[in-house]
Every structure is written in structure tokens, then in C-alpha cells.
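Every protein chain of the complex appears in place save one, which is left out.
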Amino acid sequence: MSTAELATPSPALPFWVMPVLKTVAVMGVIAAVIVVLVTSGIAPKGSWGHKILAAPFIEMREMPDLLVQTLWEGVVAGILYALIALGFVLIFKASGVFNFAQGIMVVFAALTLVGLYDTFARYGFSGTLAAYVALALTLGVMLMLAVSVERFVLRPLVNQPDIILFMATFGLARLLIGVGETIFGGSSKIMISDQLGLPKGAIDLAILGGRVTLQKIDIAAAVIATLMIIALAVFFQKTRIGRALRAVADSHKAALSVGISLNQIWIIVWFAAGVVALVTGIMWGARSDVSFGLETIALKALPVLILGGFTSVPGAIIGGLIIGVGEKLGEFYWGPLLGGAIETWLAYVIALGFLVFRPQGLFGDKIIERI
Amino acid sequence: MSDILLSVDNVSLRFGGVRAISDVSFDVRKGEIRAIIGPNGAGKTSMLNCINGFYHPQEGSITFKGVKRPRVKPHEAAVGGIARTFQNVALFKGMTTLDNIMVGRTLKMHKSFFWHLFRHGPAMTEEIEHRKYVEEIIDFLEIEAIRKVPVGKLPYGLQKRVELGRALAMQPDLLLLDEPMAGMNLEEKEDMCRFIIDVNKQYGTTIALIEHDMGVVMDLSDRVVVLEYGRKIADGIPEVVKADQNVIDAYLGVAH
Partner (left out) sequence: MFYREAGQFKTDYAADMAVFPIRQDRIGIALILLMAFVGIPMFASDFILNSVMIPFLVFSLAAIGLNILTGYTGLISLGTGAFMGVGAYACYKMTTIFPGLNIIVCILLSGFFAAAVGALFGLPSLRIKGFYLAVATLAAQFFLQWCFVRIPWLYNYNQSGAIEVAQREVFGVIITGARATPEVRYYVLLSIVVLLTWIASNIIHGRFGRMWMAVRDMDIAAELMGIRMLPAKLLSFAVSSYYCGVAGACMMFLWYGGGEANDAFSINQSFNVLFMVIIGGLGSLIGAFFGAAFISGFPTFLKFGVPALGIPLGGATAEHVTQIVVGGLIIFFLIVEPHGLARLWQIGKQKLRTWPFPY
């Protein structure tokens, strides 16, 4: 196969530089327009223009402690979305499957943990030791889940178009909901945060003329999430299995030809996603409670993936942060204008906006169709 | 002297840093069979894609029926009278042969959506009228027996024939064929050659085809243009091109 000559040498910038620059440029233009509108007095107080484009920013400036509080909550939510998205990315990177059931795996993992602990407690076995035993057993359950999914869902569908696999994960999600509800019942449970040693309470910071309250569990969540992301990054880059995963993500055939077992890799990946799901479930559950309502929250990971791309770990994080912060800021400062509760759809509309301008997301590769 | 139907002038096409086509010019006369040949990666399919409006060349222009078209969309090319078959058969796998070819008639069918709500009546009349034309094509290509078979189930050679039928259904002025005989055995190739010649003589369709089989090219085409690494290296009647040293070197792989 001959290689065509290169007319111009390709630039040596990392792939994320141009998209980020473009986004910053667009945001800068929007910010400039807003500043002009506010300072020039074109939009008088009380008018709609003022309410949408000026008042929220004025409020932000006048009460910076509230702004920081909102930003912090956005960051925490963003990290947790990013964790769910990470589970998606792991599976997609290695098997090309868009695992719609990732959200339900989060709930399932959390429910299993709490369910096991409650069973232990009923027999008198409680406390931190019981909690960690339950944790270990839950990891075992997630492993079994990974093996079953690989055996009964992935392997039979290995050559089908992506859309079929996608829909199969819908079925998987529904199946897991049914199993979860049958075994654990449909009522909300309380996460065993105390027994696991997770911190409680809050830290109050008197800054910026006001007060910002940081829940300790949120800080713990951010720290644990960051550690996990670093661990995953190291795992991918440095270990043998990590290398094998990257090989499989690039080309199944090539990986097979060097002796990498596809089935083993898929089990490992689904298990890793299961671990991520468990950690996410623990964190989310500790902040609110454990119920199937988490599923709807988990769906928010989809806009995160759209922003960050389906195969990029840093993309999932950045996407998660953008969505988390964007959502919280939008709800707090602009939500009241529309009647509140815009959090239910704002993330999707943000993602939709991005998609219209960049169909491959922020970090995805431009899709060049070949016929 | 027959007039020129399609004229490609100094066209260049790039994908990022990769040059697919560099400064290529040639023309296609009305009613002729023009072959585009060259080793793999020469840019032949990309050339057809440009004519179709699927890729847009960064430089140069394409003139069709006397009208210069800087950036044309695929469906505009179709409306203009260009039809196409593909290297990897691009049939609609979920539909039958008949339905696939009927899709080719889409541009000629005008009865609005409203009439289709009722089917019986003006919509049906139009369907039957176009069905008659499609049946003529089916007779011509001798595929009556597989009318109602879903094309996914057909062997490769028949699929290619159905694709030809679909392109013919558009009653095109210019028919672009991308390796119509790839993967066929001798008998199938002879059949396909016969069909292509018949299309040219009976319907008067101008044909531009990409083909690797030199024997076919020599027999079928009126004129040949040769591409290599995105550049044109020869252009003329088959006998002249066959004897051209550059062409021989290109196919034998002599570096230059």
C-alpha cells in the first residue's frame, strides 16, 4: 500500500488543545457580549435582558461565598458523574460496547453492599469488619456479574452492529432492575457510611465575606475519585494488562493475533467497571440514599460522555466537571427565572448544544465517513 | 466531435495532511465509456466521490453538462443526472431487489405524501408506472427470479448486478461504476461486460468506470485515464495507454 506524500507536516500539538482553545474562545466572546450589555446600560434593570444576562452575574459578584458554594457542589456532582462516565469509558474502550446498564450497575452494587451488611447485622455480625467483609463479597458479586455478562451477552453478540449491543444493554439494565428489586425490595436503603469509616459532618469556611459549607463526605468523595482515576490511569499506562486493554481497544484482531485473550480482557474490564460502579454507588449513596432513583441520575453520565468522548478518561473528567458545574450554576442562578427544577434537563440540553456544533463531542475524533 | 459531458479541471483533494488527488484534469465525452485505472491508493474512488459531491476538492473545479459546480451536495449531483455504484456494494440490505431498484426511481416519483396516506388512487398509479420501468431494467439485467429476495441473501455477483440496476433506474446521464467486476468469476465478468456495453449502446448512458482487470478495460473502454499516487500519468485510447512506459512502471512498481 503506497503512502501519499504529505503536503504539510501535521502540527505537534496534543489532540485536546484545539477543542479547548475553541471552546474558550467562544465562551470569551459570549462573556464579552455580556460585559458590554451590562456595563453599557442597554439592558435596564428589571427587563428580561437584564434578568438573564446581567442579574445573575451581579449576584455572583455580590455574594461570592454563594458562588463558591455552588461551584463546589457542581464540582462534587461533576466528579461523581465523571465516575459513572468512567465506567462507560472503560467498557467502551475495551469492547466497543456502550454499556447503558452502567448506571444500574451503580445502584446494583450499592444495593448488594447494603443488603449483605444488613443480612450480617441480623445475625449479630456488625461494625467495621462486617462492612469490609460485605464490601469484599460485593466485589465478588460484581466479578460474577462481569463473567455472566461476558458469557451470555457479549460473546453471542460479538459481530453485531453497535446499535444492537447498545440495545442489549437496555435489556441488561431492565433485567438488573428486576433482579435488584426482587432480592432487595424497592424501598430506599441507607448507605453504611459509618461502618465503612467514611467521614461525616461538615467543615464551615468563613471566607469571602460569608460562609461556605463543605460536607466532609463530599471532600472524601472528591479525594477517593481522584485517587481512583489516578490508579486507573497508572493501570492503563504501566501494567501489562493495561497495555493489553489498550491493544484491544485499538484492534480486536491485532490483539488476538498477539495472543491476548479477548474474553479475559472483557471480564477484567467489566469487573473494573463494576468496581468503579461500586465506589460510585457508595459515594452517591452516602450523600443521599440508595434507591432506584439513582438510575435517573446515572443517565446524566450520557451528556458527560458526549462532551468528553466515549474513549477518553481525561475527557470523562472534564466533561463531568463541565456538566456538574454548568448544571448547578444554571439551576441556582437561572433556574428561578424558568420556574425551577431545570436540573432535570439542563445537562442534556448543554450536551445537545455541543453536539450540534461538534457532532463528535469535545474530545472525539472527527468522523470521516468512507464509502 | 461529441461534446464533453464532464470536465475535471486541476482538482486537488486533501484529508488533513494526506493528499488523495493532486492537480488532476481530464474529461469525459458524451456517450463514451471512460476507464479510470491505476494501482491501489491512486485516488480513483476519491475522484468518483468528488464527482458525486461526496468529497469537496480543495482546489480545482468540476464542470458537468456545461455548468461549473464548486461545491455540490450528493443529492444535487443525483438530481443533475449522476448515478453511482460502489466498491463495497452499498445496497439497502434490509429490502428486496425490487425495492432497492424502486428506490432508484425516487427522484422521478412526485406524488405527495398526502396521496400515500391512501395508497389506492394516484399514489398507486404512480407506483405501477414506475414498477413497469423497473421491470424493464430487471428484464434487461436478467434478475427476474430474485425480485422478491432480500438482497442481503444474494451472492456477491448478483448483488453487484442489482446495484447496477438501481443506478440505471435513475436514468442517469453519467453512470459512475466503482470496480463493477471486483470479485467475480470469468462468466460473471463477461455478463457484466455485456450489460455495461448494452447500457451504453441501448440507453446512451455515458459511463466512467474504475476497473483493475486490464483485459476488461482494453475491451470496454473508448478512452482511459491512469492515476498513480493521486496524479494523472496517462490519458488516451487504450492501445496508447497500454504501451505508455509510465503506466507500465506504475503497475510493475518501479519507484519514481
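Labels A and B are assigned to the chains in the order they are written; within every chain, residues are numbered from 1.
Here, a contact is a pair of C-beta atoms (placed from the backbone, for glycine too) under 8 Å apart; a residue touches a chain by one contact, two chains touch by 3 or more.
Everything numeric in this text was worked out from a predicted model, so none of it was measured.
Colleague: For a quick check of understanding: of A:I34, A:V179, A:L196 or A:M228, which residue touches the chain that isn't displayed?
Modeller: From the options A:I34, A:V179, A:L196 or A:M228, the contact with the absent chain belongs to A:V179.
Colleague: For chain A, which positions touch the chain that isn't shown here?
Modeller: Here the touching residues of chain A are 98, 152-153, 156-157, 160, 162-164, 166-168, 170-179, 181-182, 186, 296, 299, 302-303, 306, 310, 338-342, 344-345, 348-349, 351-352, 355-356, 359, 361, 369, 371.
Colleague: State which residues belonging to chain B touch the missing partner chain.
Modeller: Residues of chain B in touch with the missing chain: 52, 54, 73-75, 77-79, 83-84, 86, 90-95, 99, 102-107, 109, 113, 116-119, 123-124, 127-128, 131-132, 135, 166, 170.
Following the convention adopted for this analysis, only the chains that are shown with their structure count from here on.
Colleague: Could you grab the centroid distance between chain A and chain B? Build each centroid from C-alpha atoms only and quote it in angstrom.
Modeller: 47
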